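With one protein chain withheld, the remaining protein chains of the complex are depicted in position.
Our next item is chain A:
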Amino acid sequence: MTTRLFGQRVERVEDQRFLRGRGRYVDDVLVDTHAGTLHAAVLRSPHAHARIVGIDVEAVLDLDGVHAVWTHEDLPGPMAEPLPLLIPHPALTHGRTQHALARDEVNYVGEAIAFVVAEDRYVAEDAVDLIRVSYEVLPPVVGIDAARAATCAVHDDVPDNVGARMEQRNGDAPAAIAAAPRRISLDLMIERSSCQPMEGRGVVSRWDPDTSRLTVWSSTQTSTGVRGCVAARLGLDLDQVDVITPDVGGGFGVKINHPWPEELLVPMAARALGRPVKFTEDRREHFISSAHERGQVHHVEVGFDDDGRVLGLDVMFWHDHGAYSPYGLIVPIITATQLLGPYKPGAYRVRFESLFTNTVMVTPYRGAGRPQGCFVMERTMDAIAAELGLDRAEVRAANFIQPDEFPFDHGLVFQDGRELEYDSGDYPASLHKIKELIGWDGFPALKAEAAAEGRRIGIGLACYVEGTGVGPYEGAHVHVETSGKVKVAIGLTTQGQGHATVFAQIVADELGVPLEDVEVVSGDTRRMPYAVGTFASRAAVMSGSAVHLAAKAAKDKALRIAAEALEADVDDLEIVDGVVRVRGTDASLALGTVAVLSNPLRYAFDEASKLATQFVVGDPGKPPVAEDDEPGLEGRDFYSPQRATFASGMHAVIVETDPDTAEIRILRYAVVHDCGNIINPMIVEGQIHGGVAQGVGGALYEKMEYDESGQLQNASFMDFLMPYVTEVPGEIEIDHLETPSPLNPLGIKGAGEAGVIPGSAAIAAAIEDAEGIAITSMPISPSDLFALRSRKETP
């Protein structure tokens, strides 16, 4: 028997290419000098809030090498309309989106105003410098406090800056809190950060006048989404537009928002100029014009009993949405619902206001609202434990949903519009594992030892639940070629996760072929025009299930054809190493030969195809292709779940803080992770490593330093401190739990975002434990910790 590959540490088939520098990214497309590619640059607003009084592009057109310049008034038809509000919601009463190029007003530093196409990017940037814009500068709204105060408004027609107000409840939380024996309240804050993929955004487009077809290469997380937008805005039939997503150097959420202005402007320019056009975002542009996330302020009221059981939880939070809201309310809805984690409060009410500010807009960044929710819930658990003098792990255990309570319905509505109903999980088992892994019970002794040496160490714990694999659907196409090679197409894009490996594992298992015979293509609308995208930790669940179903369809067909050819019963057949065999006999047929037989031919184009020509096969009394059949050995299927599947996990961290310099050092970092059945543990662990690194970044290093005028002070990698490998724990200790999901055929749950979710919560708890100072705002720097210490000493 072929060894089952599902669950094996199969080496990534992508890595040879990536590690040898042979990845092919958008900027690598159409680089030959004879391709005639032109290059675009964007004039971006230097002001956070201003009315555009006039734009003078005269000097630009005199510059050698400039081909064209567009401002809003040059945009034709639908291109001139505001960009789509991708995910409308009834509570988003004042949703606003920007224009591809600003019309009349700019609302953040970085907003696109003019688009220049030139011979190369140098000239394009020279041209941008020559555009003269007169502005009437308006007072900017920067930060949540300013937005709430509403002394000035981002959008004139939204005077209170509130884009949305939303409330969800299960039971009567205020009454439950009022009746509870113990009560506390907390004010908590998380700062802004952003995705910062290694490759920024990028778009290349070529118009073919002979076939009237447009090809767009975009570094996106949804090629089908971009395709739909481009066709609609450029007035093309969908069939005229192909969107190809080559290798993507990271997305982390920022590339799921679409269309970015350049995703429309570049194809528009390519069509207008008859030359390929390329836009490659630079790092400064990524900081000031791609999306941010995280910024929220929370107020928590909680009532509980003497065992720490939460009887009522009432959360009000303010979400900084930035200048526009193209991605709807996804981030705050996720915060509002996923805040609950593995717990079941007696009653819960959550309210939020989504606020406009004159800053870069907010769309999901890995974790997508969960790190904030997790921080709030876990800080609340720690505060309850502190209030009662109980062990922090015990308080959590007292509030867990129990293994026999699944499916567990929270009585809320999740981000996908479906019930927040957890499908499966085993939180007590996870807690047991994480306590063992980090040595929770032995820590007080370690802490006392350290204290005797004048050292401060602390331990923190944080639990999360993540709704993964939301719909609506994903599909897969599996094609067995006559060579026996298997070509798989999935519609969602890939940005480094290892999709070509894990989906090949699933296909190889199902079809009984060697892994190396399976090739997976993703994100190419020519190969799979129906797809949604790569976000919400959904690829493994959604495409994994679809790939499994499509491979099964191909296998069923292969067995049916082989049974006929071998004059055997389907139930007696098996496929091993790419050969169909009749069990217990020598009779066999290569899968490639079955593929030949599946396609009745008139012409023998090679030796193998002779097997399938009209005088060789088929019953002369029947049509060569049966009525309910199709030629070819293919399987195509889609997976569409009723609701998300809920992965979970717990992180524990030990930190040391320097009594003099307030430096914060992570001594140990442990993770227990449950993403259902694991396709490839090495890849899941890689996801955890990357997530933890981003979690450390969010907890200790990264924040967007806006000044009061709305200028981003640290828009470079010199001052925006992403952790280097030297700042991330050298070893991340990992243990897995596999609680299968009952919702999909393979029992998979998503793993992509999990690693980042509890970082700030766990690290804040550990610092609090080390210092004896309440940590209510993250990230925290040594300078911040020093300020907290000073405040404690001189209250």
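FYI, a residue touches a chain if its C-beta (ideal position, glycine included) is under 8 Å from a C-beta of that chain, and two chains touch if they have at least 3 such contacts; residues count from 1.
Criterion: contacts and distances are computed from a predicted model.
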Options "Molybdopterin dehydrogenase, FAD-binding subunit", "histidine kinase", "MaoC family dehydratase" or "Carbohydrate ABC transporter membrane protein 2, CUT1 family": UniProt name of the undisplayed chain: "Molybdopterin dehydrogenase, FAD-binding subunit"
Among A:122, A:530 or A:605, the residue in touch with the chain that has been omitted: A:122
Of A:185, A:483 or A:661, the one touching the omitted chain in the full complex: A:661
Residue of A:667, A:721 or A:774 touching the missing chain in the full complex: A:721
From A:134, A:185 or A:713, residue that would touch the chain that is not displayed: A:713
Footprint left on chain A by the chain that the document does not show: 121-122, 125-126, 129, 282-284, 660-663, 701, 705, 713-714, 716, 718-719, 721, 723-724, 726-727, 781-783, 786-787, 790
